[in-house]
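A single protein chain has been removed from this complex, and every other one stays in its place.
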Amino acid sequence: MTFLIDLVAATLRNATPLVYGTVGETYAERAGVLNLGIEGTMYAGAFFGFAAAHASGSLTVGLLTAVAVGLAAGALMAFLSVTVGTNQHVAGIGITLLLVGVSEFSNRLVFGGAGTLPKIESYALLSPFGLRALSQYALTYVAFLAVAPLGWWVLARTSLGLNIRAVGENPEAADAAGIDVARTRYLALMIGGALMAIGGAFFTLAALGSFTLGIIAGRGWVCIALVIFGRWRIGRGVLGALLFAAVYALQLRLRILPGWDAVPFELLLALPYLVVIAALALSGRNVDYPGAYLKPYRRA
Amino acid sequence: MTRLRWERRAAPPAWLTPALPVLAVAATFALTAVFVVLSGAGPLAAFNELFVQPLTTRFTVLEILVSATPLLLTGTAVAVAFRTGYWNIGAEGQLLAGAIAAAGTGTLVGGLPRPVALLAMGAAGAAAGLGWALLPALLRVRFDIDEVVTTLLLNPVALLLVTGLLNGPWRDPATGFPESERIAASAELPPLLARSRLHLGFVVAVALVAVAWFVTTRTPAGVRLRAVGLSPHAARFAGIDVRRHLLGAALVSGAIAGLAGVSEVAGIQYRLTEGVSPGYGYTGIVVATLGALSLPGVAFGALLLGLVNVGAGTAGRRLGVPSQLGQVVQATLLLVVVALLVLRRYRIVRAGRGARP
Partner (left out) sequence: MTRPRADPPAGTAHAIEARGIVKRYGDLLANDHVDLTVARGDIHALLGENGAGKTTLMRVLYGLAVADAGTVAVDGRRVEIRSPRDAIAAGIGMVTQHFSLVGPMSVAENVVLGHTDGFRVDHAAARRRVTEVSERFGVPADPAAIVADLSVGQRQRVEILKALSRDCRVLVLDEPTAVLVPQEVDALFATLDRLRSGGMSVVFISHKLREVMALTDRVTVLRGGRVAGTVATAATDEDALAEMMVGRAALRPARPAGGRAGAPVLIVRGLSAAGRHGLPALREVSFELRAGEIVAVAGVSGNGQTELGEVLSGMRRATAGSARAGDTELADTPPDVVMRAGVGRIPEDRDASVVGEFSVAYNLVLEQLNDFRRGTVLDERRIRARAQELIERFSIKAGPDDRVATLSGGNVQKVLLARVLARDPQVLVVAQPTRGLDVGATQYVRSQLVAQRDRGAGVLLISEDLDEILALADRILVLYEGRVAGEVDGAAADRQRLGLMMAGRAAA
């Protein structure tokens, strides 16, 4: 029983950054932009959120800094993919390389190469009703109770969401309807960037309380996979995040048990990627990519 | 109010092509100078360390070549694919697959003469890279499934395969470290010069760049590949089998990336480690883009990034600028270049009055 409760708690915790990242990437892709800058954006959110919290002693300042970094990263992606109209994949990879580089550079600059990691007093766990499974960070509650439902609501029920979906599906039609395609894509990418960065900051401000190199460890790519797994639907993307997090939590716990140490858990961890590729392969041509996926828009 | 907008142009003006590298380097200097100043060094001194000093000693010049070796290969892999219009973001995974195959084969070929051992390892690595590239390539040509995401997602899978092997069956039994058994001596790529890490892999990489350059520019197959990349419709109309060429380019790209893994295992590490590639596959995208997807450009790009890598190391030691400056400079250069390349196809004009047909 304890094992199960711990597993649920760990699943919710592990899923939290994925929820932020997946919702953020969904916004970018629904607007027609594949943002491969996500890995770097999460990384920079983790580092700069941590550094600001460390310097100011305030977690709020840290979180706001992460948001600012995410907004800037989204704006940079928008500048390259919307205003300039470069290849989205090259621009995204470039942003990831840049933000990882800038974060690690700044890390060396601020904290030096010291062996001991600086720590901050990270967010405390909330434990409503004394339930262990619900003993979670506020950011986890925000992810599941605010970001995911609000993210869905804005996309589905507001004019901003309507515009985002329109520019991602058929920018010509959106333009003809008087929607500013470029402005809408900027907004979507910046909202998405901010969410990705919060997802990264979750590690440093809540889960770990410190920053280590390689902290994101490919979770940005996991989010790319989850967005497609969820077919660009936030609900299904969140479900995918929970599944992945559950597998992750399970293997961590099994790994330390005697007799299980020979099991190649890496195979399990590779599952989300393989499942997405298999899903793409099986649905063949019928995958409903956003209509304007990877396409810059310029008025004819 | 004057608004700016993009206008397509038929041909880039003559002044632009020579001006682009100058503009790119100038913009990169300006943008990255902030980081240099933040770390308390003078920008000129830092850029001197980054771009000039490494060229002044034998050791650092050879280190540039060492650093450029995997980039020559991944850059070529990416350039060949991109030129054909196949967006292979998976060179990293293909490299790792090649590295796994090389480390596996390298331990088995102990009794064989060196040329045979090296050929066997190279063949295994190329085949592994090709195999890793096969699935996304087939999905693309058979079902029109976008290869950007599928090639990308196979990268973390390859990395998990590496860590899985190193934490499981291949863990070094003697030390318990997550490193594979050292490969046989006959499987090592021999050093080219005394007192240097420069190994035969560099020669192979340069030769491959030359061969790729020759094929893409001098043979019918190369012209067809380029036609497919530039205009698939026109290529098909002229009787070129677009799918076959896409598939071919994707697989060749994977094989070359696999060889980058062989080169690192057999020339530098002598075993499989988790750090066998610090992102050479991704950097290959930078190299290919900097080189405007041409193979002389790839050679230039790989050497330039090798220079920055080595320079960043020395700048770190001498000026106290974190060596990660190298990564920042590389990524900035990439983004500046992709932004500037758009100027070849479009110009910025003041928005005229009224719509045009």
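We call the chains A and B, going by the order they appear; numbering starts again at 1 in every chain.
As a working rule, contacts are C-beta pairs under 8 Å (C-beta built on N, C-alpha and C of every residue); 3 or more make two chains touch, one makes a residue touch a chain.
This one's a predicted model, so the numbers in the text were calculated from it and none came from an experiment.
Note on the undisplayed chain: of the listed residues A:177, A:213 or A:252, the one touching it is A:177. Considering the whole complex, the residue from B:135, B:154 or B:235 that touches the absent chain is B:235. Among A:7, A:160 or A:239, only A:160 touches the chain left out of the display. Contact between chain B and the unshown chain involves residues 10-11, 218-220, 223-224, 226-227, 230-231, 233-241, 353-357. For chain A, the residues in touch with the chain missing from this view are 157-163, 165-166, 169-170, 172-174, 176-179, 288, 291.
Please note the rule applied: only the chains that are shown with their structure count from here on.
A straight line joining the Cα centres of chain A and chain B is 26 Å long. Taken in their complex, chain B has these residues touching chain A: 6, 35, 38-39, 87, 89, 135-136, 139, 143-146, 148-150, 152-157, 159-161, 163-164, 167-168, 279, 282-283, 285-286, 289, 322-328, 330-332, 334-335, 338-339, 341-342, 346. Interface of chain A with chain B (complex): residues 34, 36, 76, 80, 84-87, 89-91, 93-98, 100-102, 104-105, 107-109, 218, 221-222, 224-225, 228, 262, 264-267, 269-270, 273-274, 276-277, 280-281, 284-285, 287, 289, 293-294, 298.
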